[in-house]
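Complex shown without one protein chain; remaining protein chains in place.
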Amino acid sequence: MFFQQLINGLMLGSTYSLIAMGYTLVLGVLQMLNIAHGDVFMFGAFLGLTFALLGIPLYWALLLAMLGAGIISILVERFCFRPLRKAHFLGPLLSTIAFGILLQNVGTQIWGSEPSRYPQTTEIAQFQLGPILISSIHIIILATSLFLMVAIDQLVKRTRLGRAMRATSENQTNASLLGVDIFWVFTFTFFASGALAGVAGVLTALVYLQITPFIGIRQGLIGMVAMVIGGLGNLRGAMIGGIMIGVMEVMNDAYLTAGYRDMIVFGLFFVFLIFKPEGLFGATSRES
Amino acid sequence: MLEIIDVSKNFGGLTALHHVNVQLPPQKIYGLIGPNGAGKTTLFNLITGLLPVSGGTIHFQGQALTSLHPHQITRLGIARTFQNIRLFPTMTVLENVLVAQNIHTRSGITSLFQLRAQADKKLREEAEALLQEMGLWPKRKEISSSLAYGEQRRLEIARALALEPTLLLLDEPAAGMNEAETEELLDRIQEIRSMGKTIFLIEHDMSVVMGICDYIIVLNFGKMIAQGTPDEIQANESVIEAYLGREER
Partner (left out) sequence: MSVYLEGVLALMGINILMALSVYAILTTDQLSLGNAGFMAIGAYTSAYLTVKSGVPLLPAILVGAIASSVMGLLVSIPVLRLKGIYLVMATLGFGEIVRTFFMNFEPTGGAYGFRGPSGATLPLIYGWVLVTIFFFWLLTRSRLGRSLDAVRDDPEVASTVGLHVTLLKIGAFGLGAFIAGVAGALYAHYMFYIESNNFNFLVSAMAILFVILGGMETFWGAVVGAIIFSILPEVLRFMKDWRLSLYGAVLVSMMIFRPSGILTRQMIRDLGERFEGIWRGAGSKDA
């Protein structure tokens, strides 16, 4: 039973990790909190739904949703960040709040505010591993998340683009003087962030099977909590933070009352911000 | 009156001030000079409580300042201006001065009801007098950030004076001023001293320093290398060494 819950927790947690990583990328590279991120996640889920309803196989739907969400995220960069980046830091933040609400309303327009069911597009196979029941959904989610986590991690650590991102996060003027095209870095960072959110959206929809245009609010907030617990700007911290929260959520539902679950998560959020703002693994963002 | 006792300040690995010892009796004009980066503004920041000391203490009229908050230090009678002029940019000239008067009267929730009409009137008259002195009264309703540079400097001094301090710290008050303005500034500083106040100023303009200061303290690389009258300082070997050829005006 315990290990079953653990697997479920890992699965849920890995979706949170993806969302958290998206927040972290933008916060780390651009020192900005993108409150519309959760709603980009929601759009990813719905795009996946739309493609699935068109009969497109899961893997392609996932890819397309990823691209679509990435593009929407670029819109956030263009409208909320780029024109305001020299102003008071609250500017982009407030703008993303407005953009998020815009996305929610557009989503409601397109897909309605009633829950939409996710269609079954792949056969669900189930494997028995000792006392644990693993379905192909588990595997898809875990595998996809793991792949993306490693990919982004390696991209940031080892590639030229990653170096450019890290240089930009240290000091935009210097990076620019060193030949980095910081505007391309901004665009890519937002794209990657959105892509991760988009994938997380589709995967989450596979878990819950029902989505509304307002799921981004909660999931986005949980992702933010994961980011804080892991350490602001710390990519690996975000990964682990997300998984920890997922496991904790599932354990809470299994062994305590489900009602308190969110309270514990947000309570932790608050406590960490006040007493351990650097998170468990250290904040690497220069945001004060 | 102001006692700086064995004060040191570190920023991480960088030592900005190193065991500085200075005693300043009241009602004189003191100058603080030294090459750029010597730690002069840092010393002001320590006195006014904007930064904590890393070692030593500072006493003002017998009271230890080092554990106090900036607003408490101001209420004891110390006011300052800033090297890069920090006014309240969205507030008018008059408001900048008025807000400094808040320490003289009740400015909490009760101030909403404007009960203290008499006290208010007196404060406004004082504010007007200050602004008239500085030649800023005609511009009292303009936003402070729209003023010319020299006017902003004068406003900052007016605001500091509105606090009715016993000790006035001026950080490079003559920076960016022409001959005429500097002359006026010197006259004003003399006036302030004749009101019974003590003035401690940081300056790079040697003609100002030598011309008006009764006593000068010289810092270099965070250490005090000399203190004395203008004549003594001008003859001092280590000062000449630290300065020669660099900061002549």
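The first chain written gets the first letter, and so on, giving A and B; residue counts start at 1 in each chain.
Rule of thumb we're sticking to: a contact is a pair of C-beta atoms (placed from the backbone, for glycine too) under 8 Å apart; a residue touches a chain by one contact, two chains touch by 3 or more.
Computed from a predicted structure; not experimentally measured.
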Option touching the unshown chain, where A:Cys80, A:Ala226 or A:Ile240 are the choices: A:Cys80
Listed residues A:Ile140, A:Val156, A:Met224 or A:Val247, member touching the removed chain: A:Met224
Which residue from B:His59, B:Arg75, B:Arg188 or B:Lys223 sits in contact with the chain not drawn here? B:Arg75
Considering the whole complex rather than only what is displayed, give the residues of subunit A touching the chain that is not shown. 27, 33, 79-80, 83-84, 87, 89-91, 93-95, 97-103, 105-106, 108-109, 217, 221, 224-225, 228, 232, 257, 259-260, 262-263, 266-267, 269-270, 273-274, 277, 287-288
Could you please point out the subunit B residues that touch the chain left off the display? 48-50, 69-71, 74-75, 79-80, 82, 86-91, 95, 98-100, 102-103, 105-109, 111-114, 140-141, 159, 163
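Just so we're on the same page, only the chains that are shown with their structure count from here on.
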Separation of subunit A from subunit B, taking each centre as the mean of its C-alpha atoms, in whole Å: 51
